[in-house]
Each structure stands twice: as C-alpha cells, then as structure tokens.
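Missing here is one protein chain; the remaining ones are kept as they sit in the complex.
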Amino acid sequence: MTDLLTSPYPALLVGLPVLLATLSLFFRTRGKALVGLLGCLLTAGLAIVAFIEVAQHGTVIHILGGWEPPLGIMLRMDSLAAVFIGMTAVVGVFISLYAWQYFRADESGPGEFPLFWPLWLFLWAGLNGLFLSNDLFNLFVTIEVIGICAVALAVLSGKTTAMFAGLRYLLAAITGSMAYLFGVALIYGSTGTLDLGLLGQVLEPGTTTTFALLVITFGLMVKMAGFPFHFWLPPAHSAALAPVSALLSALVVKGAFYILLRLWMEVFGVSITYAAGQLIGLAGAIAVIWGSWQAFMQTSLKLIVAHSSVAQLGYLLMIFPLLILAPGVTADSADWLSPAWTAGIFQVIAHAFAKASFFLSAGLIIMALGHDRIESLRDLVGNMRITAMAIGLAGVSLIGLPPSGGFMAKWMLLKGIFLSGQWWWAPVVLAGSLLTAGYVFMLLRLAFAPAREMGTFKPVPKSLEIVALILALGSFLIVFPADYMIQFLESTGVFGSGIESIVEGGAYGND
Amino acid sequence: METTSVLPLLILVSSLIPGTLILLLREEQVALRTFLNLSGAVAKVGLIAWVFVGYLRGQEYTFFFRLALDLTFSLRVDQLGLFFAALSAVLWLVTTLYAIGYLEGGKHRRRFFAFFSLCVTASTGIALSGNVLTFFIFYEFLTLSTYPLVVHRGTDKAVEAGRTYLWYTIGGGTVLFLGVVGLFVLAGPIYFGQTEIIADLISVYPTQLSILFFILLTGLAVKAAIFPLHGWLPVSMVAPAPVSALLHAVAVVKAGAFGIVRLVYDVYGIGVAEHMNYLNVLAVFAAFTIIYGSLRALFQDDFKKRLAYSTVSQLSYIALGVAIPGVLTSTGAIVHLVHQGIMKITMFFAAGNVAETYGYKNISQLNGIGRRMPFTMGAFTIAAFGMIGLPPVAGFISKWYLGLGAVETGSYWVVFVLLASSALNAAYFLPIVYRAWFYEPEYEVSRLRSSGRLETQALLLIPVVVTGLLSLAAGVFAAAGGSPLSIAREIAEKLYMP
Amino acid sequence: MSVLIDIILAILAIYLAFQSLLAKRLTQTVFIFFAFGLALALAWVRLGAIDVAITEAAIAAGFMGVLFLDALRDFSPRTSNNQEKTEAAKDIFSKKNTKSLLLPRVALVLGLVLFLLISLEAIWNIPDGGGLTVSVETMLPESGVEHPVTAVLLNFRAYDTWLEIGVILLGLLAIFATGGIKLYLKPDVPAQDILLRQVILFFTPILFLFGAFLLYIGKSGPGGAFQAGVLWAAIGILLHLGGKPVFSMIPRWLGQLLLTLGLGFFLLLGFILMAGGATLFEYPPAYAGVLILIVETLAAISIAAALTAIFANLNQMQEKPNDIESTT
Partner (left out) sequence: METYQIYSLTSAVLFVIGLGGVFISRHFIKKIIATIIMGGGVFLSFVSFAERDALTFADPVPHALVITGIVVAVASAAFALALARRIYQLTGEESFTKDK
C-alpha cells in the first residue's frame, strides 16, 4: 500500500473548492458569482493537473493526518477516480460558464442566484471527495454533502413544485444514506475496518455480509435513482434551474453509481452471486424501458429529459450482470469484461455531456419562450438554430447513433452482451434505443415544423447557446481519446475486473 | 499495390464541407451557397473520375482511421463501390442544378441544401465503406441527414410522413446495429471482400450466423423497401421533387439495395449464401415485392405515388438478381443499380416539372401535356420505355441479363416474374405516355412558371433531358467499354472467379 | 439486573419510536420524539458512549427538538382543522380506494417485517471484527490528546470531522436556498417578559462556562467541540428568543467570519502543514494537543454560530406567512 506515490492533489481536490466556497460567502451577489466562477476554473484546472499526475505516475494516494488505514483515512486517486474527476471538471466548467452568463442575463433570465456558487463548489468538493474516498464511512459523509448540496441547488429556483420535489428528493436521499450507513455499521462490526482496500481482503461471506450488501445496494440505488427507486428524480431534475438540472443529472447521480460499482467490484466480491447480477441488471433493463416510455409520454421538455435520465441510468445498471461471472467461469477467460467496463464508462461520460447539453438547451428554450411545453417548440430550428443543433446532437448521442459517445457505449454493451452469451439483454438495449429515438425525434419533428404564430421566441444570448452546443459536441468528441482512456483505465484500478461467482452462492438476500 | 490515400476521404469531404458551411451561412447568401454547392458537386465528380482512372490503372485507394478501440473507420475503393459512388456523384450534380431551379424563392433553402449535401456525403460514404462498421455509420448518418429533407415542406402531412419514415429507418438501423455487433463479435471487424472469414466460420456457428444474416438483411431491407418493409417509401413522396428524385432513386433506397449486394457478395459470399439457402428466401421476397409494387402502382392516380410504387417494384430487381446466383444475374442486378437510378430520376424530374410548371399532380390531369412540354415528356417516355424493358433503353439491358441468367440457372419462375412485371410496368406507364401525347388537352391553363420560349425553366429542363439521354445512352452503348454494363459485367465475373 | 435495565430501555426506545410516528397529534409526535432522544441518550450511556450521549441529548434531541417545537407554531394551529379535513378526505378516499391502497400497504408492511427478520438474523450472526480499539490504544500517545474519542475525531479521522463541520455550514446554506428568508432581521424590541429576560441573563454565563468546560475537558474526557458548540448555540437561541437576534446585532462580516471560522481555519491549518511537507491534517505530535484545542475552539464557535443561524432562520419562517402570491 505504501509503495504508491503520495501526492498532495487528492487533498487539494477536496480542500480547494471548499476553501473557495467559504471565501465566496464573504461577498455579495456579484462578487459571489465572480469568486464562484473563478473558483470553478481553478478547481477544474487543478483536476486536470491531478489527472495528468495520475497519468504519469499511476495511482496516487494521500494518507490524511499521516494515519494509515484502518485507523486513518486514505484518499486514493486511481485511474477510475481520475476519469470521473476529469469528467466532473470538464462538464462542470462548461456548466459554470453557462451559469455565470445565465444568471446575468438581464431581461428574460431567471434572476441572480448567488447561493448557486458556494453550493456548487461544495458539491464539487463532495464529488471529488467521493471519487477519491477509500473509506466506507467517509463515503457516507461525502454522499451527504452531495445530497444536501444537490437538494439545496434543486430548490434554488424557489418554485413550489421545486420545493415539493426537493423535499421528496431529500427524504429519499436521507433514507438512502441511512440504509447505506446501516450496511457500513454491520461491515465495521464484522471486520473492524472501513478501508475499502483492506475490506476487500478480509471480508468473509456470510449472512451479515450479504445483508450489508443488500442494504448498501438499496441505499445507493435510491441515491442513483435506479428502478424502482427513481420516483424522486424526474420532478426534482425538471423543476430545478437549468444549470442545476444539468449538474444533477450529469454528475450527481453518477456519484452513487460510482460507489456502487466500486463496492461491488472491490469489496463485496465474496458475497455477490450470479443471480444478484441478473437481478440488478433486470432493474436496469426495466428502467431503460420504463424511463424511455415515460419520457415519450411527457409534454414538457424538461420532464422528457429528466425521465430520459432514468432510462440512461438503467443502462449503467445493465453492465453489472456482465461483470459477474457465471459459476465456473474465470475472469481471465471472460473476454467481455473489458467491453462491459468500457460501456459503463462511456455511458457515464457520454450521458454527462449529452444530458448537460440537453438541460442547458432546455433552459435556453425556457428563457426564450417562458415555458417548456413541447408544442411550442415549433420552428425552433428557424429561431434558435444553435440550440436546435445542440438538442439534435445530444439526442443522437442519447439514442446511440454513430459516431457518438453514446454509440460507443451501446456498441460495447451489446458486444459484451453477445460475448458473455447473455443475449437476453440485447432486445432491451435496442428497444431503449428505439424509444429514445422516439422522443428525441418527437422534439426534432416539432423543431422543424413551421410556427403557428410568429415572434414567440425572445432572443437569448448566443454565448449560452454555444456552451450547450460545445457540450453536445463533447459527447461525440469523447470517442476519439477512447483508446488512450481505456489504456489509462487499465493501467491501474479495478477496470476490467470481474467477480467470479462462488458456486454455492448465498441462498437469499441478494438484491 | 495498396497504399493509404486520402482520396476516398476527399470524395466524402467534397460534399461534407459544403454541407457544413452552408449550414453556417445566412439564408440570404444565395450566391455563395450556390457556389459552394456546385463546386462541391463538380469536385466530387472530378475526384471520382480521377480515382476511377487511377483504379483502372491498378491503383488501389484505401483509407484507415482507427476511431477508437476496436472501431476502425475504413474507406476503400473497389469497383462496386466506385460504381455506386459515381452514380451518386453524377446524379447529385444534376439534381443540385435541378433543385436550385425548383426551390427558387422557397423557404429554408439553406437548410435544404446543407442537408442535401450531407445526404450525398452519406451516400458516397456507404459506397466507399471498407468495412461493415463504416457502412453502418454512414447508413445511420443517411437516415439523419435525409429526415430534414423529408419534412422540408413542414406541412402536417410532411411531418407525418417524416414520422413514418423515421420509425421505419431508425427501426431498421437498430436491427442492423444488432446484426453488426453480432457479426463483429463472431467474426471480428469484417472488411468487404473478406468472404473467407465467414466461409471458415459457417461450420462453427451455423445457427448464429444464419440468424445474423437475416437480422442484417432485415435492417437493410427497410431502406431497400422490400415487402413488407416498404411502407415508408410511398408516404415520403410528400418531399419536394428533387428530394424524391435523388433520395428515392439513388441515396436511400439504393443504400439499402447496395447494402444487400454487399452483404451477399462481400460479407457472406455467394457460396455460403447459396449453400445455406439464404438466397431462396431473399428471392421469394424480392419476387413478391416486384409483383406487389407493380400492382399497387397500377391503382395510383397521384403521379409521384405511382412512381414510388414503381420504385418499390424496380428495386427488388436488384435483390432478385442478387438472389439468383450466376454471372448473368449478378450483372443484371449490379447494372440495375445504375439503370434504375438514372431512369427513375428522369421520371421524378419530369413529374416535378409538370407539377412545378402547371401544378398538375395527378395522372388524370396530364392530358396532352406532351405537346406543351415535349422535352420533359420525351425524356419521361424514354425512361418509361426503359422501365418496361423496351430496347434499346437501359432498363431492357438489366431485364435481359436477369432473364438470361435465370434461364441459365434454370429458375424459370423468375422469367415468369419478369414478364409479369414488365406487363404490369407497361400497364401503368403506357397510359401516362399515351395520355400525355395523344389525348387532347381538355382546357387551357396558364403556366405557373414561365420562362420565355422554353417549356419551363432552363434549370428544370436541362437535368431531365440529360438524365433521359443518359438512360438511352446506357442502353444503346451498353456494349461499349466503360459503359455501366461492361463494368457491372466485370464486377460480376470477378465475383465468380475461383 | 443490568440486562433487565437494558431490555427495558430497548423496549422503551422502540415503543417511543413507534408512538411518535403513530401519535394522532403533531404535538404528541414531537414530545414523544424528544423522549425517544433521551431514551437513546440513556442507551448510549449504558453502552459506555458518554460523548455520544451528550451529543445525542444536545443535538439530536435538544436542538432538533427545539426546531420541531418551533415548527409546531407553524403547523399546529391548523392541525386540528387540517387533520379533520384530511381525515375527512381520507375517509372519502378510503371508501373509494380501500382495495387499491390496502394491498400495497400490506405488501410494504410484510416486506418490512421480512426485512426486519433478515436484519435480526444478520446482526445475530455478526462475526466479531474486533474493532479498532487496539490500534487506537497504541496510537493514542501520539495523537496529542488523552481522550480516545477526541483523538479519533480530531486527529485520526480529522478529515471526516472537517467535512462534518462543512455539512453544518452547508445545512445553513441549504436553508437559505429554500428562500423566503431575510438573512438579517432588525433587532426586535427586547422581550417584555421579565422572566424570560431573567432566565436568559442567568443562563448565558452558565451555558458559556459549561460549554468552555466541555471543550477543554474534551482533551481528556467526554466532551469536545460539538457538545460545546451546541451549548453555545443555546445562548444564541435564547438571545434570539429574547428579542436579541445575534446576527442582526453584529456586523455582517463578523457573522460570516464566525460561521466560516471553524471550517476555514481547520482547512487552512491543514494546508499550511501540507506546505511544510506533511499530509492534510497531519499535526506534528509535539504541537498536536495545542493545535487540536485551537481547532476545536474555533469549530465550536462556528458550530454555535451555524446552529444559532439555523434556528433563527427557521424561527422567522412563519413570520411572513402571507407572501404566497409573491414568490410563486
């Protein structure tokens, strides 16, 4: 453990945004925004530097307080964490730029929300902390930080619907984190350690472990809005301010997924069975179909996009059954693990870009129209060319048409599905794509249709449109560094690992 | 001699860049837009001619680009691809001229021409694809870039047609996706022409590969409008005439037919396809579609709809030719890719001219139109004779080879299908011709668009005459070197060389 | 005998938990919840967790109880009315949809029971992990403090504690985010109630001293920043109730400073030590005791300030009940 390089970056990645957030509290409205934006740029810059550090030296660690685990807490930045942190930085910086301009827009803008900045910086710190954390309890604290920030941001708009949605979200988040913590308590009680690395070595299969896995998975599923615990997501994401919706759907839900992936693959391998993987995959599959169908049925743009998040997160869950091998299969012989992991990572990143772009575009449409009912999108192409383009591109990535990042994810997912022989997931992937195409083209169809009445669109700042377009393009551009990224991910960390099932798995309690 | 060359990429870029740039222009910048459009179209034809000459000298052009991981983007020039690319490029040039005339003063022309260029990019991309993945990418790209063209008019009917179009093509694309991934998993990244890969694997995974063949075929059959997946084609005739002309004579439908040709000849190989009895299934569906399309066409009064059903029918000649193994049938199928294209585009141009000049959209209104628009209807008549299979127009050549091939392989029922289809073709095209030339005009109408002495605008007239003459020339000079037939024959012979 | 006490206490806690959720009136709910907190605090004492007991009593039962009590002013006046209304509504509702509502409920309860059984089984069979007692014992001399809990909180796992101080500040920010709050109220007229003023006058120094004592004793025994912070927050809350809202009486910058001091200093200290080559929150053993005491003091001040502000903000929420139209 100590042969890994110690680096100050992990600590700075959490500390700096908190420091800047605290600093911004001392300023008034405009000052807050300025400090906030500068803080975002600084944090993103730091994240990139840290990414390069990991790229050069492999996993870096930071032993907080100098106390080695299990007594102390260690931050670990391996390639998986680095990729997530990098994604947060890139997407985050664009959303920050958008927010800066969006809140300043005088006429049709939503007004200034100075609190956005400290909360977003805290959220960023929480996300970085979560990706870096290597300690079960510390993960709990970070998800609480994220949860409170996320809900606070979600209710920032002050709308009544946002309040209701926010409270629902908060209650779900608290319930989820309490369930998670219950699992942590049991794990600590049965092993006496909280460090993920050590736990992976000492955890023994048994009822307690299985139950802990169950509650932890339950808690995290609630947090990441996995089916059937997705109920809180659409109202919360759709009622928030545009930059906030983008943050919530692009980044926040990925945090819980990240922990789930880490814990399943690194810690709980001993008590995970093939059936557990199938079950979680089933939840994902239902989410894909159900979420897409719900999105298809909505009549307001933001609700469509929010429901689509439920579906897109479902794809993430669908990689789990591929990562858990059938009894008798060894990880070395399973050539579908790498495609499945690649699918997961690309789905996360492509969705982050595409969904952020989608929500930011929706924000612009609200700015232009005053509402987001889709029947008013008529002649969007004529009035807001760039926004329409952004929606089109982001939609194409969500559907998974080539050569987008979403295509890469679906390609790899299908490849993994075929290679593993679990062909029954394939129709779900395709049906999801079709349904996604259904709602994306429903929007585009309206966008191309001629307007019934003229002049309903108020002008919006072009710079905002361009930010949305850049993010949409980003969901395509991420395909190009894929080689490098996968190589990087394979160099350190859990990427590409699989769980070999014990032949006699736990009889019950597998989620 | 195989070297990497950017020429194939340049062929794509020659329409991609104008398309993208036009999208960024303002609506008013007509001159610049037209310049971009035409220079792109001319450049494309020039580049293809250049590559063609090089290819004849034995130069091979390939372009590789590793997109990411195991996804390789590959362009490769082979005879078949070049054949199709040349068709697309030439007809694009002609249609661009036509569209400039046709849409004069219309709305959203920027968007139209931009997507028009993108669509041709996709079409040439399909032609020059070196592997299955690249083909798939362009296949989906084609769907996306044609959608705005289909809904271009923006009317409810157009939007509705666009919806139908999308459901069919996206559905087909999704099915194709499944097949492409499946093929990739079983056989790796297949480059066109590497039929030995499947030939080796077929004994290992007979069931899986068979299922995949039909999955892939289904995905392609949507765009090729093979019954029962043809529903989108007649509906999307609401698009403006140049769109119908280019897209539904060349780009979209031919992409599907071309895909089937590739699938059978260059992925699975005729040997495997024949051995596993895939072709019989294809033949049955194709034959049925030929008859079905013709029968439906018979009862359409809407000029373009009749043409559309005729397309459904004619396209399946290609599929039928592919489905009957033999040098002659293959020649017929491949040459029909081109022949059908130039003949059908002539007919759509003619229909567009009539509608644009006099506002006639139905066949029953066409009494005596030939006297007022002799050139247009003359070209139409040539094309119609070709469709029916009268010598010496191009269509005769295709049918002749198909028929000969069928006799040679003993598939006499195919001859019967061809004859029946020809009779039906005659039954629905001849009345138009007859009506146009021999009926008395019932009443005088004023022209919608007048342009002096010519029967209609020059930009509308020239393309139709050119393509009409081309369809005649392709038949008359079929025996000459460099004619579509001789090239097709060469391709077909290579296919059956041991 | 002692087992009996434990069993009674456990049953009491379960009973109170149940009752607080089942109580008909909201006031009952809140008071029973308060009692539940005290029962839990007793349980902590029985389990030898004095620090936890103080925290539970002070924050979870005490502070949270005060917040709930304060909230009752909002909800309770209408509760009777409202409850009747909702009862009535529920009746209609239940007559119509009894079946459709019953089934999921039964399923939910059955699921919970099953869940409970599994969890009991899981807990019963829990392997003895041994905990970290031994490691803490070995490392305690190097931590700079004598009390093991304080050592864990402020040295071994200082990172968690730092984040937690952040969470309190964040809670306050989040409450601001709900809107409808004016940050700085004008000082009110001092409360007319003589008794209240006397109580405040009497308690302020006592609370302050007791808090300081807890803070200092945290080094060697149960106590520390959180407990002290809550006691000091009690001063702020009392002053607020007495018509002297602290944050309106001090300059804006001072309020902000008080709120952020704990988090900021904790981090800055960490950064300074990092600049000297250590890792974050790594204290040189020689100075660890002093540094921890400073950090704790500042943290206690910030916690007190944040809790006071949370209370003050929640407290004035119902004071503008009629801006419904203006904010929607």
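Lettered A, B and C in written order, each chain numbered from 1.
Going forward, contacts are C-beta pairs under 8 Å (C-beta built on N, C-alpha and C of every residue); 3 or more make two chains touch, one makes a residue touch a chain.
Since the structure is predicted, the reported quantities are computational estimates derived from the model, not experimental observations.
J.: Give me the visible chains that the unshown chain touches, in label order.
T.: Result: the unshown chain touches A, C.
J.: Touching the hidden chain in the complete assembly: which of A:Y9, A:F84, A:Y188 or A:W341 does that?
T.: The missing chain is touched by A:Y188.
J.: From the listed residues C:A174, C:L207, C:V246 or C:A305, report the one that touches the chain absent from this view.
T.: With C:A174, C:L207, C:V246 or C:A305 as choices, the missing chain is touched by C:A174.
J.: Can you list, in ascending order, the chain C residues touching the missing chain?
T.: Within chain C, the residues that touch the unshown chain are 2-3, 6-7, 10, 13-14, 17-18, 20-21, 26, 29-30, 33, 36-37, 40, 43-44, 46-49, 51-52, 55-56, 59-60, 63-64, 67-68, 71, 74-75, 78-79, 82, 86, 105, 108-109, 112-113, 115-116, 119-120, 122-124, 126, 128-134, 136-137, 148-149, 151-153, 156-157, 160-161, 164, 167-168, 170-171, 174-175, 178-180, 226, 310, 313-314, 317-318, 320-321, 323-324, 327-328.
J.: Please output the residues of chain A touching the missing chain, sorted low to high.
T.: The missing chain touches chain A at positions 71, 137, 140-141, 144, 147-148, 151-152, 155, 160-161, 163-164, 166-168, 170-171, 173-175, 178-179, 181-182, 185-186, 188-189, 192, 235.
As a working rule, only the chains that are shown with their structure count from here on.
J.: If I average the Cα coordinates per chain and compare with the overall Cα mean, which chain comes out closest?
T.: Closest to the centre of all protein C-alpha atoms: chain A.
J.: Could you state the distance in Å from the CA-based centre of chain B to that of chain C?
T.: Going by mean C-alpha positions, chain B sits 73 Å from chain C.
J.: Indicate the residues of chain A shared as contacts by at least two other chains.
T.: There are none in chain A.
J.: Of all residues in chain C, which are in touch with two or more distinct other chains?
T.: Chain C, residues with two or more chain partners: not present.
J.: Which residues of chain B touch chain A once you look at their complex with the stated criterion?
T.: Against chain A, the touching part of chain B is residues 66-69, 71, 73, 108, 111, 136-137, 140-141, 144, 147-148, 151, 154-155, 159, 162-163, 166, 170-171, 173-175, 177-178, 181-182, 184-186.
J.: Under the touch definition given earlier, write down the residues of chain C that touch chain A in their complex.
T.: 118-119, 121-123, 125-132, 135-136, 139, 155-160, 163-164, 166-167, 169-171, 173-174, 176-180, 253, 256, 259-260, 263-264, 267-268, 270-271, 274, 278-283, 327-328
J.: Per the contact definition, I'd like the list of chain A residues that touch chain C in the complex.
T.: 6, 8, 11, 15, 18-19, 22, 25-26, 62-67, 70-73, 115, 118-119, 122, 125, 129, 137-138, 141-142, 144-145, 148-149, 151-153, 155-156, 158-160, 163, 166, 182, 186, 188-193, 204, 206-208, 210-212, 214-215, 508-509
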